[in-house]
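Questions regarding the structure given below will be posed in turn.
Excluded from the complex is one protein chain; the other protein chains are retained at their positions.
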């Protein structure tokens, strides 16, 4: 799915301008890095796309969905087409790693046999097959992150939204995960990835969008990480 | 406080060897990086020190505290001497950023006026003064991490345990936080920092301890990040 | 298919993963339905008692001579509200007076001829009817005089009305309290799982799908609570009836198996309904909140 954001401003309660007059078009199949200092609005931008946040002003459309007006049922359908890696993982602590992944497929009514197969496959790919019976509190930070990644990609989404997916990973594992995201991107999935990982951005060059205090300050086709925000 | 770990092995429930025969002595005032792949046992090692985890075998002593046998009251006293930055922050979601920090001082009975002063000071240092009235769910990932850091250092601990304190920070902010940790270290606090941040480790050279599958595989006086685990 | 299986598995998980919580809710539900059931039994017994006492209220109609007893009895049967008619001949009236006077009955032998008049004892369906029945009887030419415990009839009518109203009131209070307590308990128990609800909605579960396990759980807990309460009440009431029979044979408690069974079924239906409504209301609120974008 493609993403079309035009003239979006987001004000949070007291008077925090998280985003200001953002225009962004991401064609289907593109890979986009979202960079910027902490608090620059990356997560807010991604949350607009997952519709956890509504813009104060402006329009957002993803694929054929207009996010302004949407019934609860349509929202569910839309989110099934989305893969989301949350910055704070949002794993269910009382389910095992495997159940956390399978869960997404159960929710959308995939037959049990297929759930099992696809879950196993993706757990292998993120290297968590051996740890599949542990629950999140029993997993290391990096392991939890990999389960969150597995959950986001297991339903073969048309749009993948990844918020800081390598924050808890060592350089080597981060690269493996990056390979995984790239291969998913190669199969036609649009990928939006908010990241602070300078090493990855510089090593795997893609389109880079930099935010600074809620404004788009840079949009490069094959950009590098370095932030020019306030230096 | 100094840390003396000798012959520690930690087995988790089914049959996971998180740590195997670890010996480590950290003299008072030292700064130590703990590096290693995800799941190599860094958090487990730090949790032994905060006594969230008991070793299956071996001895741990921190300062004059022997962590094997300890009353609930002594444990509380010990933890007041400790500053901990948790990998998952562990902020209280219903308190404001400021209350989350002040809380640690309230707990140990610091007079209100002093609580206010010290809290304000440390919030300034991590650059969160302006956001002090927001609650964790209203903060960005990096902002939450900085509150967690502020909370860990506000009681001027003798030993600071930091688990991946820069995972959600951009390079610039990460360097600022690193400066803060170094200045605390310079005032005599022992610092143990588990990290995946190659850039920081290589830029601010300190003692490096590398874990691989629960074993110490490297211990360098002024080491670099690169993991030689399984390459 | 997958969905159905998931809902069942998840309901099961909700019930048994947090079995401590489930047990607590169940216990509360049992306590609450026990209260409702007991109030209902209290009401049944009150009404039963009043009905029995009412049936003992008699209107006494003194008839001019014994030959007319049949006529008056026939007419009396036709008056609405008359439940029974019993003849008291002159001889019987004398017998009664003798037993009333106990040891001093010999005094009556001095009387010679029996001066007591024959009468009819008329039982009523309801105490309130006494005055109107008495009036109709008095209007008959064959009837000499009518006596009934006017005060008692009045008292009984009032007690009956009061008891019905009071036990209705208790029942309504009990039902309201039970619904509220159950709703609160389920709400608190859902409250501790609100994160889960949020995550499910974020990965594309429909509101119905999310609500279903919680609602099923609520219904099962309500049913379990009602079932437990029914069994407890059944056993307890049986013991009470037996205990009363053994120690107080003159007291009669309400005892109608089909009525008691009906009470149990009503309780069960009520439990399921209350569990359903309260869990639905509780979970629906969290879903709405979780879906509302910031």
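The first chain written gets the first letter, and so on, giving A, B and C; residue counts start at 1 in each chain.
Definition applied: a contact is a pair of C-beta atoms (placed from the backbone, for glycine too) under 8 Å apart; a residue touches a chain by one contact, two chains touch by 3 or more.
Please read all numbers here as calculations on a predicted model, not as lab measurements.
Chemist: Mind giving the shown chains that are in contact with the missing chain?
Modeler: Spelled out, the missing chain touches these shown chains: B, C.
Chemist: In the whole complex, not just what's shown, which of B:53, B:139, B:159 or B:193 touches the removed chain?
Modeler: Hidden-chain contact among the options goes to B:53.
Chemist: Consider the whole complex, including the chain that is not shown, and state which of B:131, B:151 or B:196 touches that chain.
Modeler: Residue touching the absent chain, from the options given: B:151.
Chemist: May I ask which residue of B:82, B:139 or B:153 touches the chain that does not appear here?
Modeler: Counting the whole complex, the residue in contact with the absent chain is B:82.
Chemist: Touching the hidden chain in the complete assembly: which of B:90, B:130 or B:224 does that?
Modeler: Considering the complete complex, B:90 is the one touching the chain left out.
Chemist: Which residue numbers on chain C touch the omitted chain?
Modeler: Residues touching the hidden chain, for chain C, are 21, 24-25, 27-28, 31, 34-35, 97, 100-104, 107, 110-111, 115-116, 145, 147, 155, 158-159, 161-162, 166, 177, 180-181, 184-185, 187-189, 191-192, 240, 243-244, 247-248, 250-251.
Chemist: Suppose we count only contacts with the excluded chain; which residues of chain B make the list?
Modeler: Residues 12, 47, 50-54, 72-73, 75-82, 84, 86, 90-92, 94, 103-112, 115, 151 of chain B touch the chain absent from view.
Everything below uses one rule, namely that only the chains that are shown with their structure count from here on.
Chemist: Which of the chain pairs holds the record for C-beta pairs in contact?
Modeler: Answer by contact count: the chains A-B.
Chemist: Which integer distance in Å separates the CA centroid of chain A from that of chain C?
Modeler: That gives a centre separation of 61 Å.
Chemist: Out of chain A, which residues touch more than one other chain, so two or more?
Modeler: As it turns out, chain A has residues touching two or more other chains at 12.
Chemist: Residues of chain C touching 2+ other chains?
Modeler: Nothing qualifies.
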